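Apart from one protein chain that is not included, each protein chain of the complex appears where it belongs.
Entry: chain A
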Amino acid sequence: MSTVRALAAAQAVASGVAQPVATVRHLHLSRRPLVLVPLAMAGEANAPLAAMVGSAPGDARLLIVPQPRNRDQRFAFAAELAAIVLPYVDGHRTANEAIAVDRGRDVRYRYLDAPQLLVPNPAGVTFLRLLGRSTRFRRVDGEYPVPPQVPLLGRWLTYFAERAEHPGSSALVAMTQALTLHWATGQSAVEDLHLPALLGWIAPPGGLSGAEAAARAEDPSICPPAGPATDPEFDNRLLAPAIEAYADADEATRVEAYAEIERLLRDQLTPTWELMWRGLGLLRALPPGARVAARWDGDRDAFTAHADHLDADGAPQPRRDGAVTAAARLHRLERAAATYAVQRAYDDPLVMAEYRLTGEALVGEVLLADPTRVDDSGRRPVLRPRIQLMTTDPVLVPVGATLSSPSRPGQKARTVFVTPAADGKTEVVLELSGGMGRGLTASPGSVPEVGERLCYTTLSDAYVPGAAFPTADETPWTHGGPPATGAAAPDEQWA
C-alpha cells in the first residue's frame, strides 16, 4: 500500500465518496464482453447453482440447477453454459493478422480480437477455475459420458482462469479488482470485495453518501451478495423449501416448482447483473492508458495459441504443472508483474506519483540544455547532450544511475550530478544517450528543451529477454529429474 493511495482512502473517508487513484484506464475493455455472474451451492465442492450470463445488459440468460447435488444436472448446467460461452469465444476467431517474427524471416497469425469474461469478484474467478477443473478431464465416452462441449468448456474456462493470474491480462476480469485499481474507497480491502458496497462508494445513489450506500449494501435482504456464495438466510428461508418442493413435485407440479426456483434465483442475481454493467460503464468512461492495447495484444496472442492448441486436439491443461513448466510459468508471471507495474506508472502520472514519493522517479523543469555536447574522450566521439533539471521531489537516485522518461522511452539518461538547492529543491544533471538519430547532431525535438517539464524514473520499460529453461526431459535432479512417462493419465475416478 503506497502512501499516495492510502491518502486517497483517507480523503474518501472525509469526503464520503471514493477518490480516483488512476487518471487512465489500466485494463482493456472489449466492445462486447461476456458478463457472467455465477452462484454456487453452499457446502458443496463448487456445485453450480445458477448463473446469469450475457454480452449486453438487456440480454441476460439465466441458467439454474434445480438440484445442485445431482451430478447429471451439474453437467447439464455445464453444457448449457458451454452453449453460450463457446459460440461467444468462437465469434472472435473470424479475422486474424500476420505478425512478423524472427526478424521478418517468419510470420505468425493472431486473431484481431479476443474474448473477455467479466465476473463480479475474485471468488467468481475461483469458481470458474474450479468449474474448469471439474469439467476439462471429463470423457465423452465410457462409463459416465458427458456432451462433447463440456470438456471443451473446461479447457476454455481453465484458459481464462490461468490468464486471470497473469498480471496485466484482461481476458478474465473481476469487477471489484478492476474498480479498486482506479478508485480508493473509505473502507477496507475486505469490504471492497463486496461489489454493491464498492459501487456504493464510487457512485452512491442520489442523496446518499458513499459510506451510507455501502452500509445499505451490506444488508443481504436489500442487496443480495454478488456470489458465488449465497446469503445463508436466503438459502434457509427461500431456496431450501423451493428445492424440496421441486424434488417432491410430480409431473403436474414440476414446471411450477422449477419456475419458483428460477424466480428466486433471478431475484438474487439481477441486482448484481445490473451492478456489473454499471461498473463497466464507470470503467469505460475512463480513457485507456497508452500501453493497454499492447498488453491486450498479449491476451490475443494467448487466445490464438490456445485456440490453435485445441484445434490440434491438444491435451487438457494438467492438474499440476511439471517442474520445468512451473518454473517457466513463475518466471513469466514475475516478468509480467514487473512490466505491468512499470507500464502503469508510465501511462499514469497518478501511479507515477507513488514512485516519486519513494524517490524512484522525479518530475522537474529543464533549466539548462546542451543539445550539441559531444563526448570525445573515447575512441570515437559520441553525442551526449546534458540537461539540468530542477525538482521539488525527494531525490534518492544515486549518481551514475540510468533513468528513463515515459515521454521518451527510447532514450537513456545517466545521472551526472545531484545537487541540493534552496527551498528543498534539487538540481539534477542528466546525460542523454540514444533516441537522437545517427551522427553527432541530435535530430530535432529529440533533446528536451529549456522549460519542458519531464519525468525521469529508474523504472525501465525496456524489453527484458526471458530466461532459458531446460526441456521437461532434461529436468535437473534437484527438481525431481525427468518425469516418468505415461504416469499422467488425465482420467479421474467418478465417485
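FYI, contacts are C-beta pairs under 8 Å (C-beta built on N, C-alpha and C of every residue); 3 or more make two chains touch, one makes a residue touch a chain; residues count from 1.
One rule holds in what follows: contacts and distances are computed from a predicted model.
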Practice prompt. Tell me the UniProt name of the left-out chain, picking from "Secreted protein", "Sodium:proton antiporter", "Branched-subunit amino acid transport protein AzlD" or "Universal stress protein".
Written response: "Secreted protein"
Response to the item:
Filtering A:P232, A:G434 or A:G480 for touch with the omitted chain leaves A:P232
Worksheet entry | Residue of A:P57, A:P220, A:G322 or A:P409 touching the missing chain in the full complex | A:P220
Item to complete: Could you tell me which of A:R133, A:R291 or A:H306 touches the chain that is not displayed?
Response: A:R133
Worksheet item: For chain A, which residues lie in contact with the unshown chain of the complex?
Response: 1-11, 13-14, 20, 23-24, 41-46, 130, 133-134, 186-191, 211, 218, 220, 230-233, 235-236, 240, 319-320, 348-350, 352-353, 356-357, 363, 392-394, 492-495
